[in-house]
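Of the protein chains in this complex, one is absent; all others appear in place.
Now for chain A:
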Amino acid sequence: MTEEKFDAIVIGAGMAGNAAAYTMASRGLKVLQLERGEYPGSKNVQGAIMYSNMLEKIIPDFRDDAPLERHLVEQRFWMMDDTSHVGMQYRSDDFNESRPNRYTVIRAQFDKWFSRKVREAGATVLCETTVTELARDADGNVIGVHTDRIGDVILADVVVLAEGVNGLLGTRAGLRETPKPETVALAVKEMHFLPEEVIDQRFGLKANEGCVIEAAGTISRSMAGLAFLYTNKESISIGIGCLVSDFAATMESPYDLLENFKNHPSVRPLIADSEVKEYAAHLIPEGGYKAIPQLFGNGWVVAGDAAQLNNAVHREGSNLAMTSGRLAGEAILQVKKRGDPMVKENLALYKSKLDKSFVIKDLRKYKDMPALLHTNSRNFFTTYPQLLSQAAQNFMRVDSTPKLDKERATTAAFVKERSRWGLVSDAVRLAFAWR
């Protein structure tokens, strides 16, 4: 095996790696994929929501046998204070379509399926193999990899780095920086198991319908963060994540935040009497457009979380990973077809493909959002949720106060906390960052 040379080596069997390996192997390239976990998915953690369109572009008939949990018909967004939430909710029967748009998945199961497709497409997949170093020639071009299992260097024309947010190889080889505490969030998650009918009942669902709740507010204790609750068929994924820099500054414990969220009066009844079967933690790239590293070079490309391709505003990660993996694979195929070498100038095709896709267009749209939310985290994650809750309660509670006085009290509360100028400036800055 060490004698042969591959067209491409893919590092990692997550969304980006599997998409890249499948794209290349299914069109005839000789692909080796290396995964350090015992099986594909055993090291991968996600919420997790999977977006159909991006997978259809890789495996059009995935619905035939992919392990999907529930298709989503309802999304709730909650602004929480300690005892209440103000919610926005969208539910539509239109999502009960023959080819649903979004599904919840369980990554360990989904990745196993995706990896089986990669093998069936002809790639060689080696698990339990940690890549220790990129191999380079005298000029510094990447020519293959060294692993902890196979003695010699394994050679390839190009290496696809799909090693995840905390990928060591690319950073140690100086191809990109290690993520900074300000550009990654730490999320913790638990899997709560309940009978299918109980989940259906608590969320008002039938058949395979699913519901998503995403929540921000005092649950993140003034840190920039988000909690979530996703319904799977017989389980609920529940978690919370905040910026690592905020965690370090506040010394809050992530598991403490999660327990607090689980005990919130709005959440507790939804997971009551469930059996917890796993506790997981993972980093999420949050730096957005400005944190995207160099994406290609002589003999290498980088895709997915390793390239910080995550849309934190829309909580979309796996579809950017899948798409970047697919586009990397397609670019490599095109260069190969032309008979050209896998050098920087030619692999620039990958970047131009990404630039034309929703991946970079969306990230560029929100390029100022991370800075805004991170520098104003107390206002956006504590002050406003509390004010909104007070305003709602003031509005709902019927007493002998005239309505005009109630409205004045609400306005006064907002002005007192943030000042007129602060309110206007927050609104303007948010509008500009959103634009």
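Just so it is clear, a contact is a pair of C-beta atoms (placed from the backbone, for glycine too) under 8 Å apart; a residue touches a chain by one contact, two chains touch by 3 or more; residues count from 1.
In this text, contacts and distances are computed from a predicted model.
Colleague: Which choice in "Cytochrome b N-terminal domain-containing protein", "Probable glycine dehydrogenase (decarboxylating) subunit 2", "Cation:proton antiporter regulatory subunit" or "Ferredoxin-like protein" gives the name that UniProt lists for the one chain left out?
Modeller: Protein name of the absent chain (UniProt record): "Ferredoxin-like protein".
Colleague: Among A:20, A:55, A:108 or A:161, which residue is in contact with the omitted chain in the full complex?
Modeller: Missing-chain contact among the listed residues: A:108.
Colleague: Among A:122, A:181, A:293 or A:422, which residue is in touch with the absent chain?
Modeller: From the options A:122, A:181, A:293 or A:422, the contact with the absent chain belongs to A:181.
Colleague: In the whole complex, not just what's shown, which of A:33, A:46 or A:346 touches the removed chain?
Modeller: Candidates A:33, A:46 or A:346; residue touching the omitted chain: A:46.
Colleague: Looking at the full complex, which residue from A:82, A:197 or A:345 touches the chain that isn't shown here?
Modeller: If we include the chain that is not displayed, A:82 is the one touching it.
Colleague: Have a look at A:33, A:129 or A:274 and name the one touching the chain we're not showing.
Modeller: If we include the chain that is not displayed, A:129 is the one touching it.
Colleague: Mind listing the chain A residues that contact the chain we can't see here?
Modeller: For chain A, the residues touching the absent chain are 36-38, 41-46, 48, 82-83, 106-109, 111, 127-130, 147-149, 165-166, 168, 178-181, 184, 186, 188, 190-191, 235, 237, 244, 247-248, 251-256, 259-260, 263-265, 276-283.
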